[in-house]
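Some notes on the structure that comes next.
One protein chain is absent from this view; the other protein chains keep their places.
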Amino acid sequence: MTDSCLFLSLDELAAQVPDGVSLALPKDSAGAPMAAVRALVRRGAKDLHLINVPTSGLATDILIGAGAARLVETSGVSLGEFGGAPRFNAAVKAGAVRVRDATCPAIYAGLQAAEKGLPFMPLRGVIGSDVLAFRDDWKVIDNPFAEAAEDPLLLLPAIRPEVALFHARRADRLGNVWIGVQGELAIMAHAAERTLVTVEEVVEGDLMAREESAAGTLPEVYVSAVAEAPRGAWPSGFLDLYPTDEAELADYARLARSAEGFAAYLERGCTAPAPAAGR
Amino acid sequence: MTDSCLFLSLDELAAQVPDGVSLALPKDSAGAPMAAVRALVRRGAKDLHLINVPTSGLATDILIGAGAARLVETSGVSLGEFGGAPRFNAAVKAGAVRVRDATCPAIYAGLQAAEKGLPFMPLRGVIGSDVLAFRDDWKVIDNPFAEAAEDPLLLLPAIRPEVALFHARRADRLGNVWIGVQGELAIMAHAAERTLVTVEEVVEGDLMAREESAAGTLPEVYVSAVAEAPRGAWPSGFLDLYPTDEAELADYARLARSAEGFAAYLERGCTAPAPAAGR
Amino acid sequence: MDCRPEELLIAAIARLLRGCRNIAVGVSSPIPGSAALLARAESETPLRVELLESLDGNSFTRGSVELFDRAAQGRIDAFFLGGGQIDGEANINLIGTGDYPRTAVRWPGSFGSAYLYFLVPRVILFREEHSRRVLVPKVDFVSAPGASAPEVYRRGGPTALVTGKALFRFDADRRRFRLESLHPGHDLADVLETTGFDFDHDPAPATTTGPDAATLEMIRGPVAREIAKAYPKFAARVFPSPGPG
Partner (left out) sequence: MDCRPEELLIAAIARLLRGCRNIAVGVSSPIPGSAALLARAESETPLRVELLESLDGNSFTRGSVELFDRAAQGRIDAFFLGGGQIDGEANINLIGTGDYPRTAVRWPGSFGSAYLYFLVPRVILFREEHSRRVLVPKVDFVSAPGASAPEVYRRGGPTALVTGKALFRFDADRRRFRLESLHPGHDLADVLETTGFDFDHDPAPATTTGPDAATLEMIRGPVAREIAKAYPKFAARVFPSPGPG
């Protein structure tokens, strides 16, 4: 985690995600690394432990459909207005993937524990839910600061992803990455052992040089590798740069209802070259 | 905490800090609200519980010297290269102010507990220090996630300041405040019940409108009142806008060695109008 | 006043939001979002609306974790939750039906419900489908419980349930819903028939009041224009001619 940032191709970036690692992915609206996910499918990634931060959609559904994941830690997997996540839902039903169901702030709390080098973080709420009932790695203690006789409080163990992977607007040639208001990407990167980033563009200059850009920048200290991937969140939308490709999503939602349809989609969408801009 | 942001004069802002409240102040290099501190002295503020985030200098020394503080929670009070904080040191020796000595990350942890509505936050380190030995409000528990037989872990209770006060570069007319890379100001404001800000200037436009400026902005949601105070950190330096006024600091350090000298400094510096720009 | 069903729901929910200062609206929530915008338009005191769906419709600058922190700070008064299943104790299930973990039907997941339900004072349950499939005697999985034991830290919870047919209030002490009003065109017998849990009700329940002319104008004008930024398809379907911007 202390080397200089590498600049790689998408396929080289995918090779930096070894089989079996825990892999943190952001929610779709915060930079879904779809081009990198396709590269992971191309290289036949296996046995991943996906950590959704705190939810996910297409990225997680494709990785599960492609047999790349053994475990998903998530607060929600969905294609949003295009319906449920078909491969995720099928795999859960078949028991083909283990799910560690969480709730959004619990995933943030676990990552923040890792960010702070702590064994756990407390969290209010959750007590009495079946989310808690099925998590034997979570603990409830009696709040030692309570004035009342009893004050049960949830403790979440640290979540320290081996790799964090997301898509961002820009990086400079030093590896500094502009994340803007998506502060959860900083939490992910701080918590992870290594962070891989795809960006719309690599820009000249130093994002850290001016306070105006530094304030929204994840410094290269946390960034292991960057791959330039224009339209790298496609078919998800990305910030104000491009909207969700609704035709593509609808296609996916339809095809991925069956294993065969999903295989056909993969063949078209992942083994083929990344789609050109302007599609 | 849910009203619209007010725009006030410095003296009106000082009136928003009632006697007796807990008042969070940032470290000198992150926006010391010196103009507001002078206004607090002018209005004869009393009985404050100062919370240094996580250290302080002139701001805390002046408030203690002026008899405005009953308690200081701090990780360090110093004039830096101008030496120890004379009024703080004298008050400690005389027992005229209570000190709650902490260590920097413990103050952040307490504020982050408040930010998250938690009763406490854990922190590594500190165990075996006299900092811990003298804090009967801190607790050590055995880490319930430990694999080892024993793993003592410090828990810090939440620090929820009644008022947070700092100086910033700019605010817009909605009350959004640019804090740039000074993320601890966001933590302070999130944790506090009310946040008062002095700014170098009030600017046109909406800092939240563009992601570039939004990323370094504390939204008006957290801001109770703003006072425009050009050179409002003087004689402390402020970012790249103006350096520390070394002659003034040296003067202060010399005069404040005695109660009489400090009184003379106050008369000159606080009851007089705020210094003009370009001094 | 003649209005579309969505407009009735928007007006009814907006009334539930009166007095709020800060309302947050989750993803995939066009009707609650519209209601929050209507409440803001009609409020005489400052009212902030945070639309999580919308890139520039919210004031979070430290990432989405800020929503959860802000709720814990007491800076969110109202939020909306739905449920694949909702039961008579206001427990909600966002996980699926059948035996967990290999649920027969799997839904996306619990999202922030297990937390926000405890911390936001006024949580409004909203689900358009009003059927025994949704409104069940007991949820198969408790994503978030409607009520808690007294020793459990809880500053918020469900206050109402709005469906396509009716509006219920939740009584936290009794852990029961009470039917407050039936939407125009629906009757008690049908609601009793299509609700899987017991609830209290008057013999002849009130009818949900629709928007008056001024409110309807507000919905079809500024609210429609604003919600269209986050939910263009919803706005195009429900407000076919939102009027000039």
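Going by the order they are written in, the chains are A, B and C; count residues from 1 in each one.
To be clear about the criterion, contacts are C-beta pairs under 8 Å (C-beta built on N, C-alpha and C of every residue); 3 or more make two chains touch, one makes a residue touch a chain.
Remember, predicted model here, so these are calculated numbers, not experimental data.
Novice: Going by the stated contact criterion, tell me the shown chains that border the hidden chain.
Specialist: A, B
Novice: Of A:Leu10, A:Ala85 or A:Leu118, which one is in contact with the hidden chain?
Specialist: Touches the omitted chain: A:Leu118.
Novice: Decide which residue listed in B:Val17, B:Ala68, B:Ala113 or B:Val126 touches the omitted chain of the complex.
Specialist: Spelled out, the listed residue whose C-beta touches the missing chain is B:Val126.
Novice: Hey, which of B:Ala35, B:Leu58 or B:Ala85 is the one touching the hidden chain?
Specialist: Among B:Ala35, B:Leu58 or B:Ala85, only B:Ala85 touches the chain that is not shown.
Novice: Have a look at B:Ile51, B:Ile187 or B:Leu249 and name the one touching the chain we're not showing.
Specialist: B:Ile187
Novice: Please output the residues of subunit A touching the missing chain, sorted low to high.
Specialist: The missing chain touches subunit A at positions 1-4, 114-118, 186, 190-191, 208-209, 214-222.
Novice: Just the residue numbers, please: which parts of subunit B touch the chain that's not shown?
Specialist: Subunit B touches the chain not shown through residues 27, 29-30, 54-55, 74-78, 80-81, 84-85, 88-89, 92-95, 98-99, 101-106, 108, 112, 123-134, 148-153, 181-187, 239-240.
Note that only the chains that are shown with their structure count from here on.
Novice: Can you identify which chains form the pair with the largest number of contacting C-beta pairs?
Specialist: Among the chain pairs, A-C has the highest number of C-beta contacts.
Novice: Whose Cα centre is nearest the centre of all Cα atoms in view?
Specialist: Here the chain at the core of the arrangement is A.
Novice: Express in whole angstrom the distance between the two chain centres, defined as the mean CA positions of subunit A and subunit C.
Specialist: Whole-Å distance between the two chain centres: 28.
Novice: How many angstrom between the C-alpha centroids of subunit C and subunit B?
Specialist: 40
Novice: Mark out which residues of subunit C touch at least two other chains, giving numbers and ranges.
Specialist: Those would be 60-62, 68, 72, 119.
Novice: Please set out, as single numbers or ranges, the residues of subunit B touching at least two other chains.
Specialist: 116-118, 214-216
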